[in-house]
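Written below as structure tokens is the structure these notes are about.
A single protein chain has been omitted; all remaining protein chains appear in their positions.
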Amino acid sequence: MSTAQLIGNDPGWISLVKGLLIFVVCVLATLMSVWGERRIVARMQQRLGPNRVGPFGLVQALADGVKLALKEDLIPKAADRIVFVIAPIISATTCFMSFAVIPLSGKVTLFGHKTVMQLTDIPVGVLYVLAIASVGVYGIVLAGWSSGSTYPLLGGLRSSAQVISYEVAMGLSLVAVFIYSGSMSTADIVAAQHQWWFCVTLFPSFVIYAISMVGETNRAPFDLAEAEGELVGGFHTEYSSLKFALFFLAEYVNIVAVSALATTLFLGGYHALPGLGFTESWLGGWFTVIWFLVKVLFFFFIFVWLRGTLPRLRYDQFMKFGWKVLIPFSLVWIMIVSTLRVLSQQGAPKSVVMGFVVGVVLLVLAASTLIESSKKRRVNEDALGEVAAPSFPVPAIPGRETINRTEQLNG
Amino acid sequence: MVPEQALLETQAPVEMITVVIDGFEVSVPKGTLVIRAAEKLGIQIPRFCDHPLLDPAGACRQCLVDIEINGRAFPKPQASCTIPVENNMIVKTQLTSPVAEKAQAGIMEFLLINHPLDCPVCDKGGECPLQNQAMSNGRPDSRYEGVKRTFEKPVPISTQVLLDRERCVLCARCTRFSEQIAGDPFITLNERGALQQVGIYAEDPFESYYSGNTVQICPVGALTGASYRFRARPFDLVSVDSACEHCASGCAMRTDIRRGKTLRRLAGDDSSVNEEWNCDKGRWAFKYLTSRERVTSPMIRGEDGELHEASWPEAIAFAASGLKGKRAGVLVGGRATVEDAYGYSKFARVALGTNDIDFRSRPHSDEESSFLTSVALGLKTTYKDIDKADKVVLLGFEPEEESPIVFLRIYKQVRKRALAVISDAPFASRGSQKLNAELVTEISTISGLTAKSVILVGERLAEKSGALSSALALAEKSGAKLAWIPRRAGERGALSSGAIATLLPGGRPVSEPSARVDVAAAWSVDSLPSNPGRSTSEILLALSVNNLDAVVIGGVDPLDISNEALTQLLNSFVVSLEISHSSVTAIADVVLPVAAVVEKSGSFQDWQGSVRAFDKAIADSLSRSDVRILSMIADEMGSPINLPTVSATAREIAALGLWDGSVSAFEKAATEKSAIPEGKLNLTSWRLLLDLGTLQDGEANLAGTARKASAHISATRAEKLGVKTGEEISISSDLGAIKLPVTISDMSDQAIWVPRNSIGSQVIANLGFVTGPVTVVKA
Partner (left out) sequence: MDNPLTPRSNDLGLTAASKANTPIENQDAKSFFAQLQGFWVTFITMFKKVNTVEYPEVKEPTAERFHGRHQLNRYEDGLEKCIGCELCAWACPADAILVEGESNTEEARFSPGERYGKVYQINYLRCVFCGLCIEACPTRALTMTNEYELADDSRKKLIFEKEDLLAPLKSGMLQPPHPMAEGKTHIDYYRGEIKGGSNG
């Protein structure tokens, strides 16, 4: 049976159990993510992270959650109350909803029923995820607007603009995946990676997707909109207590969600590493969940690594990057992929394919060389000409000169 | 350069001399010292012994400058504090002359050779001219490697003043002050050379009512006050200009406060009143606020006869209900500020509808009432008149005990030009001796007075019937200037605020209808009561026989009036506005806490009529002034007086202004010839400056300097009684007796004098009168 049929045979209560399990896993994942991020980023900064609350600080996120819940719930006077309350709910629910189509395991037995750990499998599963992510932007933009204050408004606009720009790049990078797997259903995509993972065969797509998933989730180095020094708290400035906790939760669940999507689309989902395929049948098929979690964790670690290493990009810098670099690259790559696909589908001889590939590579090299030289020329043109040494004493310019006072004064 | 012509008080043009100091020209009157001329230019020459109010001494040699007259320079630098200016004089101070600079640094080094390293434990640290001038004009390090000379220290030269001989720089300011200003030469410089030191007679302590001034002018910490010893440092203190609340001299004071408590009071500078001096009582008697049990909340006497704490609204309502519609009197007391007395005055007329108000909490008479109504406010004598007087007559007035700054003023002229002083005291007190006063027994026998003479009448003249009339007649006959000097600070101000039965504020007589209309209009009431009011003794008598139902009492000690005063209050409704618990609060029906002088702003009028205003010294005090409380009671009674703050009251007083209309005529009283019964002596008394007064509570050091109480009798009488100096006699009346040691003075054989309120000599309480016949036997 195909996955879709398998899922179709689930009685209602199984779906409920699956839904509940997904919800619990998401929340637990958030708690662990918070803890993990703080500890890992701390180690990257040569310090310990939280280690006081619970053993190794494991209960820290829970304590923070409880603290947030107990805080004073403020709604600004100028805020639109209904929308103000609804906005975090939108944000939080949409990111949970994207888990509905993620295949967490292969065939397993749940309470006597043969099923897969995937809530549902629609033929346009990935499109569904993209759509849900777009709806999630509403949470941000409504939060910013309904706060009734300037910083949230600006932060909300910036955040939403950033998210939708990187969504475009994300979507475009997934087109190559759809072309190669022939379907938008997540189960089919995972199934299509049983030989070669798409991160290998569609490496540029993988790279573009990886970068845009960081931009989509407002994470470093694209986190200007929520950096405290920039716009106070961005769209969630006026939020406190549980509503803020929902945004906090939404961000981390989003991270897990896009990591899960990346795993599903590029890292083969729940499939084991090539060569370790025999492990997929361990624990009655449940071992695939471990594989899935390992891969999601790998992405999460990349997220944290990026945060600990890279400085923040300026808003215009990363919007420029998103629109002027990622999207053109995606478009070019899609054209190449589709050409290759058409060629292979129409049974073109290997030499033609090879020639096409070589041509593309040469073009890329030539283009890059041209760009480099034009940059250099522009730099030289922009450089200031030599300025005559003034007749009055000037301080030494660091890196160029050392002070030689007598020389200066004596002319 | 034409010398300017300047007019001084003598109305004669003064010769001005121009000198050049450090290249700047300055014109000063002839006789000015070089150091003063430099100060006029803003050039500060360091000095220790120089003081503008003391004769120059040239003792410390710190003020050395280079002087050149007529082109010839002095061979060595000169002490600028002893050299008056001359024409064609060129002076170079340390600013322009390296010789003067080196000389001053050298003298400073000399002074510091034997000066102990006491700065951390010395009270003067932080405000020390030696410290400051060593920093500004001295050397940065010392070359002295020997051992400093030491004395035993500190030595108490009185219970109030401590002497530290090691610190003394031998400037002789204290000795000069004591001799020249106070006339008490009990402190001198003894020995010579390095061992020269300030000393006192071993048998005679430094007994002077002005010893505190030596503490203030000592430029180092050699003379320190025992009350302030080690208490604080200058940077802890917040200094506020204030007025003294003790006597009517009207000294300017500087009150130093640390964390809401007065730590010390220094004399302020007012050349027209106290110059830079004050008396020991004004300086040190401020501990009454903290030493007595303060009334902290309003209190009401309940059904059980005990006082219970109550809230302000409760207490005000209770007081109002006890006063409204009742026949009430007001006893202000002699220590109210001008604004508070005005409040009492307005309260009595507007809220109580009566003229029964009096500020005199002391023996008084109707003759005095008439004198105060008709004469006192018109007297325009000032301190300057004493400066220019050719004769001073003291009637019923003992300046050293009752108004010490007046004494200093008279003594200055006595010392300068042997001003003649006449006194009607029964014997020559210490003050009279210092003034070389001539004693007379009858006022009418005084002659030789001119228009420049000054007659100073004290409050005790009221105790002898006809005396005030005689004094007034003497003044009118000779054209001499008359002055009335009460003992307490608030009496003159109370008089001008109308806190007496016969006067309204501003000197307006109650008997003048136009004056009543004037004030009624200003106060926005229809009319003011015209029934003649009663004096203090009459009010008390009326209260005792239920002719009056209620009384509002300010700061009054009944034993100052008579020894029945307290019992006379017992059956009436008493509203007491007091600072601390007293005999009056013990019997009062309502007790309302008022602010002390440091806790409120206000003003006092001195005997000249000059006003000295002062601000709240303790800035965050929540206590209320009398006028504020009276305003609250009046509001509650439905007859508001609209005086919610002291500043509002001051504005109203200024707006009301003085009366320039006619005053009632003075009613003369006949001189009564009091015959002394056979076998009895005529007792007279007055209050010593330092005695058992309430405001001197809590300061044991000050009490230690009080003069010992003794009874003064003549030599003949002593022989008759068979007593010698120092032996005790018993003085008794129908009421009781007191026992005092004897001092023999040159006085009438029929007379005996005792202090009125000192230890062992509380006359009103024990004998029942202040002057009268007593039986005296050896104890």
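We call the chains A and B, going by the order they appear; numbering starts again at 1 in every chain.
Just so we're on the same page, a residue touches a chain if its C-beta (ideal position, glycine included) is under 8 Å from a C-beta of that chain, and two chains touch if they have at least 3 such contacts.
Nothing here was measured: the structure is a model prediction, and the numbers come from that model.
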Sole residue of B:233, B:308 or B:720 that reaches the chain not shown, by the stated touch rule: B:233
Given B:121, B:517 or B:759, the one touching the chain that is not displayed: B:121
Absent-chain contact - pick from A:9, A:45 or A:279: A:45
Contacts of chain B with the absent chain, listed as residue ranges: 119-121, 125-126, 153-154, 229-233, 235-236
Touch list for chain A against the chain that is not drawn: 40, 43-48, 51, 305, 308-310, 396, 398-400, 402-403
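Note that in this section only the chains that are shown with their structure count from here on.
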Whole-Å gap between the CA centroids of chain A and chain B: 89
